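Take this structure first; my questions come after.
What you see is the complex with one protein chain gone and the rest in place.
Order of writing sets the chain letters: A, B and C. Residues in each chain are counted from 1.
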Amino acid sequence: MPLLEIEDLKTYFYGDDTVVKAVDGITYDIEEGETVALVGESGCGKSVSSLSILGLIPSPPGRIVDGEVRFRGTDLLQLSASEMRRYRSRRIAMVFQEPMSSLNPVINIETQLTEGMMTQLGLTKRQASDRALELLETVGISDPERRLKQFPHEFSGGMRQRVMIAIALSCEPDLIIADEPTTSLDVTIQAQILDLMQTLTRERGMALLLITHNLGVVARYVERINIMYAGRIIEHGSSTDIFEKPSHPYTVGLLNSIPRIDRDTRSSLDPIPGQPPDLSRLPIGCHFAERCRNVIDRCENEYPHTVVVEPSHSSACWAAVSVFSDYAAQPSHA
Amino acid sequence: MLDSRSQNTIADEHGGGDQTVLIDIEDLSVEFPVGSGALFSRNRAVVHAVDDVSLTIYKGECLGLVGESGSGKTTLGRAILRLQKATRGRVRYEGEAMDEMGGRDLRNLRRKMQIIFQDPYSSLDPRMSAGAIIGEGMSIHKLAPDRATYSRRVAELLEMVGLNAEMARRFPHEFSGGQRQRIGIARALAVEPDFIVCDEPVSALDVSIQAQILSLLTNLQFELGLTYLFVAHDLSVVRHISDRVAVMYLGRIVEVAPSADLYRNPLHPYTYALISGIPVPDPRIEAQRERVVLGGEPANPADPPTGCHFHPRCPFATEQCVVEKPELREIDSSRLVSCHRAEELTLEGV
Amino acid sequence: MITVRDSSETVPERTPRFVTPAWRTLRKHPTGAAGLVILILILLFILSAGFLTPHKYDRTLSGKAAPMMSRGFDDELLVLGGDELGRDVLTRLQHAGRTSFVIGLAAPLLGVTLGTIIGIVSAYRGGVVDLLVQRVVDVLISLPGLVLAMAVTLALGFSVWGVIIALSLNVVGGSSRVVRSHALTQSQLEYVQAARALGASDLRIIFRHLLPNSMAVSLVLFTVGVGAAITAEAGLSFLGLGVQPPTPSWGNMLTFAQQYFRFGAHIAIIPGLTIAIVVFAINLVGDSLRDILDPHLRGRG
Partner (left out) sequence: MRDYIIRRVLLLVPNLFILATLTFFLARVLPGDVALGLVAEDGSIIDQEAVEVIRERLGLNDPMPVQYARWMLQLLQGDLGKSDVSDISVVQVVTETAEVTFLLAILSVIIGAVMAIPFGILSAMMRGRWPDQVIRTFSAVFLALPNFWLGILLLLALVTWFSWSPPIFQETFLDAPVEQFQRLILPSIAIGTSFAAVATRLTRSTMLEVLNQDYIRTARAKGLFPNRVIIRHALPNAVLPVITLSALLFAGLLNGAVVLERIFALPGMGVEIVTATSERDFQLLQGLVLVLGAFVMVWMLLIDLIYVALDKRIQLE
């Protein structure tokens, strides 16, 4: 049994007279100890889907409309608020995008680090403080005794993200969800943080769900990738599948849009034209049809079924197979 | 300090033919006072946002300027346009010293030099229509003799950046981030500049939109014969648009090189770290890449390390690096680096 | 620093900023609409002074504090009763309203206009000018408005204009501070930098960019100011230091309320209630206006 299974999850946001279908029926799973990525551009619903797992959607206006989130077989969506609370950080912990704003500015690091352990693990203040000290060392913060007494503003962005990681690790969860953990950090710090997360989760046998807009980051760290577009997962596969045999036109477009440090021609970028659709006025057919080069009549009228390209690789595109062959035919990718 | 004049003569390796200097920056420094107590403390603390920078920008090229936050790259870009007052040093535009210019001359020169901003939200006046935003430069410099010419020109510009002429009447909040960025580009182009500072124009955008804007900027450069200073924090973006790249760290230029050379064979350990910090979107290549993950954080610009600013994070630092500030020196005809050990190290790029 | 926004790349629905049909705005802000209706009714009431009742505001028609719906000496109907001198309260209320509204609108208009100009110039010029201007503003802010107003009306005379100028001074300090901090944020935004890069003069930046973008703030300050000015005028007049009898004002109608309360509670209740209703309605409109104009709620979605 996978550690976490998400099935047909739908989270909508209700406005005055609009419904924003931020997450519109997504299905994926994570095995014990595995690193999985959820990739998509801003506004595609990837963060909303991760917040839905732990019931952290701001409600109102958000509401989980349908679907199941099974953690070792238990559907988290059916739990009462207090049962759900016990899963947070004890089973599933989160690391957020903005280390600047994710820590409480008026509470010291020690309290922010120990309170979770005291609540979830029933540790005494003393025990929790001792562990907090170890955790800070583990995440590579020097002089932890002094640092514990400090406040978030006394830490740099990278250091705060390390604190966030320490908080996430503190209750020894089975899964860590990292929502764009490095997006607001400098390039050289990004590498530090991602390496740190990878090492620590591997050592402890924790699963890691890495949510990011940067397909490049994913290549180095994850085993499986889910690509999201306009509220749905449009392609899923192993890292090699996605990078070498992309079978959805959006994935191909994304790959061609990434500026690559290892290519030097000045105009090797081949951007996707147009803009993503408005999530409150989604088309009936494929959400990507409007921007797609491989579009056929059917795409406009009917949302594509998931086509299994290979056993571990699927794509929600009517033309999945031909997309890949087109991609392979382009000399720059051969 | 290398005389910037001499850069003029060495320039030319990659472009073929003579290159004329468009902008010449000489020992430029920008300092900011820090701390509210600055008023009363005896030694006013200052941040050297830009610290004695000399740099040459050639006509028709795109010079990439790369650095992490706090490196002073944005301040340098603005100081060139005199949007930011320089503490010391000078900037010459086609040989004329800008700092000696006042009011009218400066305003005329501003027609020649424009800027595109990072934030597509705050860079457009929310109370003005797209047309008015684009046309403002034309009104200031009286470039349109009559209303009809003005509207026609606005329509042309909108189309030039990939928008529709009818969009002129819309307000910024009716556009998406990418479209706003296009309006910002049209605004800069309206006064027919020769030189544009692109201040992280794509870093707030999504990957697919980023690629659209990068392509647009590249095409415009060729069509209109523009010169760019392209400021970015990301070496991979810069690679796709720049002929030469300058790398900044804590207010100083640490390396300048033609694009291809810099990526293949970085000379400064910091450049090397920046390159290896960027993942290649290909798991096979990624698995084979050798890389260095820097320890530590960029230092506080208000209290920079002694000697070479980079020494506390540098895996190759020696005693000399702690004590002695490395000068930006010529390594070969087209490359400059400020590292004591540049010749001894062999750093592999991508 | 990289900033990635959570807003999607999609194009927002097309809704021109100031062209939204008025009725839609009103429907979306029912409380503001209610406030507006109350204000219009009250204005009509005030403007009908001289038509609605046959009485003069300064004529004694009955005994002290005649009760509501009572008859005067000549059998006139006093709908809201008589005041401490037996004058028709209803008629006085209408005439007093004129004074209150003239002062209530003029004082903040003057004050906010001045405050806006001072705030923007102070923010944009910065340096020594800003430092000095802000010290004076510090002082203005630390003086209790009513006390300052007393001193100033004393100087200018207890006339409507004296009160207007005195009360506008209260508004100048606070509004210039708010506008300054707003303009300071605005002037650091990139669109102002862009205008400078285009070669725009200081005046152009102030009048084409900073001023239009501060208008929303000033407008909200103005509505808040109207309520405050009406209350402050009432306070001054109540103390006998504002509009002088026999000219009625909602404030001076209350001056003798305490002594004559035993004869009829309406003397104390009616003028105060009127002020409260007017200020309440203005606040409702002001709140909705703030919602409509608040840049945080707009644009970025």
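As a working rule, contacts are C-beta pairs under 8 Å (C-beta built on N, C-alpha and C of every residue); 3 or more make two chains touch, one makes a residue touch a chain.
Note that the coordinates shown come from a computational prediction; the quantities given were computed from them, not determined experimentally.
Student: Just to verify: which one of A:93, A:209, A:286 or A:307 makes contact with the chain not shown?
Tutor: Per the contact definition at the top, the residue touching the missing chain is A:93.
Student: Identify the residue among C:68, C:102, C:184 or C:277 that touches the chain left out of the display.
Tutor: Final answer for the missing-chain contact: C:277.
Student: Taking the full complex into account, find the residue in C:145, C:225 or C:248 that is in contact with the omitted chain.
Tutor: The one listed residue touching the chain not shown is C:145.
Student: From the listed residues A:5, A:115 or A:300, report the one that touches the chain absent from this view.
Tutor: In the full complex, the listed residue that touches the missing chain is A:115.
Student: Mind listing the chain C residues that contact the chain we can't see here?
Tutor: Residues in contact with the chain left out: 135-136, 138-139, 141-148, 150-152, 154-155, 227, 231-232, 234-235, 238-241, 254, 257-258, 261-262, 265, 268-269, 272, 275-277, 279-280, 283-284.
Student: In the complete complex, which positions of chain A touch the hidden chain?
Tutor: 51, 54, 56, 58, 81, 85-90, 93-94, 96, 98, 101-107, 115-116, 119-120, 151, 153-154, 164, 167, 171
Simple rule for what comes next: only the chains that are shown with their structure count from here on.
Student: So which chain is the furthest away from chain B, centre to centre on CA atoms?
Tutor: Chain C.
Student: Between chain A and chain C, what's the gap in Å when you average each chain's C-alpha atoms?
Tutor: 51
Student: Mind checking the centre-to-centre distance between chain A and chain B? Centres are C-alpha means, answer in whole Å.
Tutor: From the centre of chain A to the centre of chain B is 32 Å.
Student: Where the centres are mean C-alpha positions, what is the separation of chain B from chain C, in Å?
Tutor: 49
Student: Residues of chain C that contact two or more other chains, please.
Tutor: 1-5, 7-11, 13
Student: Specify, in ascending order, the residues of chain A that touch 2 or more different other chains.
Tutor: In chain A, 41-42, 186, 213, 275 touch at least two other chains.
Student: Once bound in the complex, which stretches of chain A touch chain B?
Tutor: 41-42, 156, 158-159, 186-192, 195, 213-220, 239-240, 243-244, 253-264, 266-273, 275
Student: Contact residues on chain C for chain B in the complex?
Tutor: That would be residues 1-5, 7-17, 189-191, 193-201, 204, 208-209, 212-213, 295, 298-300 of chain C.
Student: What part of chain B is in contact with chain A in the complex they form?
Tutor: 68-69, 176, 178-179, 206-212, 214-215, 218, 233-237, 239-241, 259-260, 263, 273-286, 291, 293-295, 297-298, 313, 350
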